[in-house]
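Below you will find the structure I want to go over with you.
A single protein chain has been removed from this complex, and every other one stays in its place.
Here the chain labels run A, B and C in written order, and each chain numbers its own residues starting at 1.
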Amino acid sequence: MDVLYFAWVRERIGLPRERVETNAATVAELVAELSSREERYEAAFADLSALRVAIDQELADFDAPIGDAREVAFFPPMTGG
Amino acid sequence: MDVLYFAWVRERIGLPRERVETNAATVAELVAELSSREERYEAAFADLSALRVAIDQELADFDAPIGDAREVAFFPPMTGG
Amino acid sequence: MRVVVQETPFDLASELCGFGGESMGAIVTFTGVVRDNAQGNLIAMDIEHYPGMTQSALTRIATDAADRWSLGDVLVIHRHGRLTPGDQIMMVATASRHRKDAFEAAEFLMDYLKSRAPFWKKEITRGGADWVAARDEDEAALDRW
Partner (left out) sequence: MRVVVQETPFDLASELCGFGGESMGAIVTFTGVVRDNAQGNLIAMDIEHYPGMTQSALTRIATDAADRWSLGDVLVIHRHGRLTPGDQIMMVATASRHRKDAFEAAEFLMDYLKSRAPFWKKEITRGGADWVAARDEDEAALDRW
């Protein structure tokens, strides 16, 4: 699946998107898996209350199942308008 | 003093403004005086709840004193915007 | 603040040129347009006003809005004379740092313009001509403020 990062999440992790092979069942499991990789991921995911997630371009919760999602995106609260 | 009429009040009375010499102390007294003149005035002033009044271009009540007003205007509720 | 009463049409874009300046983040506009009536037979809308009072009444309403909300700018334009369906009747614009102030002030201006500015509308239809009656809900809308 593709994992996308926006705004300061992108800056902290250091890339806008990457291909991730995972067996994570939920977003939270995916976050745990990424956080265990390297410090920059751990730093980016340190406070989940400061993050939002979208599964296949729809806002979702961190306990949502990933299923066969093609795309999961992490970003801070949106500041449109 | 000048008495002005707008919208259907103007149409019913048949003129947009006239010079009136009066000793009326209040708007209500002025209305009574005008109504007693002719039927067209009586018809225009028949229902005061359907009318508004301005003294010297400021909205006022029918029991307001006229004092030395230069201009009293009668019109239906406004429909701006 | 700018308050204009005119017979001629106005152009929203020109009126808004430079409106608010660089320190205002939010601009709200309301434009009133002559719409056809329920019967679909409106030929024209005649707008009568009280020339001596109109400018001062509109200015007072705009000043009240500026006193009540934090506004960088306020614009009110109201036309009079004969208009036809699709014509713009009036507009208000408000500029503020935040959208809440800009929206509320524009709604306040509209509520007061409806019931406290000396304009009267007459619908000219194929069947005749009728003065537009003030609506109770327009009077009730003032209770919000």
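The rule we apply is simple: a residue touches a chain if its C-beta (ideal position, glycine included) is under 8 Å from a C-beta of that chain, and two chains touch if they have at least 3 such contacts.
Note that the coordinates shown come from a computational prediction; the quantities given were computed from them, not determined experimentally.
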| task | Using the whole complex, pick out the displayed chains that touch the missing one. | result | A, C
| query | Of the residues C:V5, C:V28 or C:M53, which one touches the chain left out of the display? | reply | C:V28
| field | Positions on subunit C where the hidden chain makes contact | value | 11-13, 16, 20-36, 85-86, 97, 99, 102-103, 106-107, 110
| remark: subunit A positions in touch with the non-displayed chain are 4, 6-8, 10, 54, 57-59, 71, 73, 75-81
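In this text, only the chains that are shown with their structure count from here on.
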| note | subunit A to subunit C, mean C-alpha position gap in Å, rounds to 48
| With chain centres defined as C-alpha means, what is the inter-centre distance between subunit B and subunit C in Å? | 26
| note | The distance between the C-alpha centres of subunit A and subunit B, rounded to whole Å, is 72
| request: Indicate the residues of subunit C shared as contacts by at least two other chains. | output: none
| remark: Listed in rising order, subunit B residues that touch 2 or more other chains are none
